[in-house]
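A single protein chain has been removed from this complex, and every other one stays in its place.
Now for chain A:
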Amino acid sequence: MINNNQQNNKSFINKVADKIVSFFKKIIQFFIGFFKGIYIGIKSFPSKMVKLGKFLAEKWNGFFERFKDGDLGTKLSHIFMGFGNIYHKQIIKGLIFLAIQVGFLFLFFSNPVINRSERVVFDPVTFVPIGTEVIDPGTPLGYKSLINLVTLGTNPGEGASGVRAADNSMLMLLFGVFMIAIIIVMIYAWLANIKSAYKVQKDLENGKKRKTFIEDLKDLLDTRFHILLLLPTLIGVSLFTLIPTIFMILIAFTDWGKGMVAGSQLFSWVGFDNFLAVFESSSEIGLNFIPVLTWTLVWAFFATFTNYIGGILLALLINKHEIKLKKIWRTIFVLTIALPQFITLLAVRQLISTAGPFNELLQSIGILSEPMAFLDRADSVTTARISVLVINLWIGVPYTMLMTSGILMNVPKDTYEAAQIDGATKFQAFRFITVPYIVFVTTPYLITSFIGNITSFNIIYLLTGGGPRGEGYAGGTDLLVTWLFKMTIDQKDYNVGSVIAIFTFIITASATLLTYRRSKAYKEEDTFQ
């Protein structure tokens, strides 16, 4: 019996150890696979294209079939949207399709201009208004915005800013992307219109009843309920995440950099120049990129592990059998999660500032002879970095503590009993049961928090503002994200900021996809039940 327990116990530990080893193996495999994948991707590109062509051909086949097989209504709805529905007496649905088409065509050909401004011109002698003069021609939305997307504006304006504005390249870029999105939606609606016309035709041919408008609406609550629920999010995400993101990616390929103001200077496409600048040691961004990237990764690593270990130790301490009032202890630490970070971090920043009470305390007990600048000592970046990491413990440890407390309560009790029977000391039980269990259960959390730390903006920005050193140039504690923020919001250096954002994305994306694809939640997502 005891033997059996021992074996179980061992096999459990072995299993956990194996899991950890295989996890790291998988990470290495991932990176090998990553580059292999790129290589294969390039090599198999032609055959992929053939495949895609076949896929599209199949899709279009259905399209032609519908055209060939369609009656007059269906055929006409290729040109006049909604005609098929109207022809088959689904009047309201047909009219909606028609309205969409009319609206689109109106937008496309009328080119509504946004931001146009004029001013009244006075006669220089009599001061009587004699007419108006265009200051800003505005930016059109419609087919012209597609042309503008290619040229990014041709009218350079007149004189210094104020006389007559140049084409607003930034808005032209934005509207171009916007117009393409509208066209894609339009194509989708057009195909849906044909499908709908064909369906009602077939339904009638097969002797089924045509669906009334009310029935279609009811479908939205049942078989098409997902469309209804997803629609607000789809619209919101497209407008406020997808289109803006594409816009920002495109900016990385323009020369919209320092000192250029949209509406007084024209931008142009520059291809990959900005990306090359990152690796040029002579440019400002090239000088800063590698140090900032290195510090970002170092920060993410240490911030994750110090918090992790600190949190587990604290949870163990509070969970100790002899400690009373566990809940109150926990709540005290949780206070730092509950408080808004802009309060706690700014308070700590004041507290340890050069003239702050912490410095005075250290001086009064004789540890320091003169005030120490923990966060902005210009000659020692390391001091600031260590300070930031230590303060991060204060913010992050309670979070890990809260999480591990729950996990600690779930450690299978029988393994402890088995270990006790085998004569293991408390420390051994801790070392060989508790630790592997926690590590095993929290590995996904560890990786997500590593990714979170790569982009932890608040802690750095509110504590040091990225300092010490440097306006424009990256400061000593600047992470990629805070550097990016400074570059775009403070310096208006949009194209370079955009390049940094793309690199940040590549780093977080590869890390996340690796974790996510490996996680049980994804793999077993379909087989869960």
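The definition used in the following text is that a contact is a pair of C-beta atoms (placed from the backbone, for glycine too) under 8 Å apart; a residue touches a chain by one contact, two chains touch by 3 or more; residues count from 1.
Rule of thumb we're sticking to: contacts and distances are computed from a predicted model.
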item: Listed names "Fluoride-specific ion channel FluC", "Sugar ABC transporter permease", "assimilatory sulfite reductase (ferredoxin)" or "Oxidoreductase", matching UniProt entry of the absent chain; value: "Sugar ABC transporter permease"
item: Given A:I147, A:I323, A:I367 or A:I386, the one touching the chain that is not displayed; value: A:I323
item: Full-complex contact with the absent chain, from A:M49, A:V102, A:V237 or A:V261; value: A:V237
item: Residues from chain A at the interface with the omitted partner, ascending; value: 114, 170-171, 174, 221-223, 225-226, 228-230, 232-233, 236-237, 239-245, 247-248, 314, 317-318, 320, 322-323, 329, 331-344, 346-348, 350-351, 353, 355-357, 359-361, 394, 398, 402-403, 406-407, 440-442, 444-445, 448, 455, 457-458, 461-462, 465, 481, 484-485, 488-489, 494, 498, 501, 504-505, 508-509, 512-513, 516, 519-521, 525, 528-529
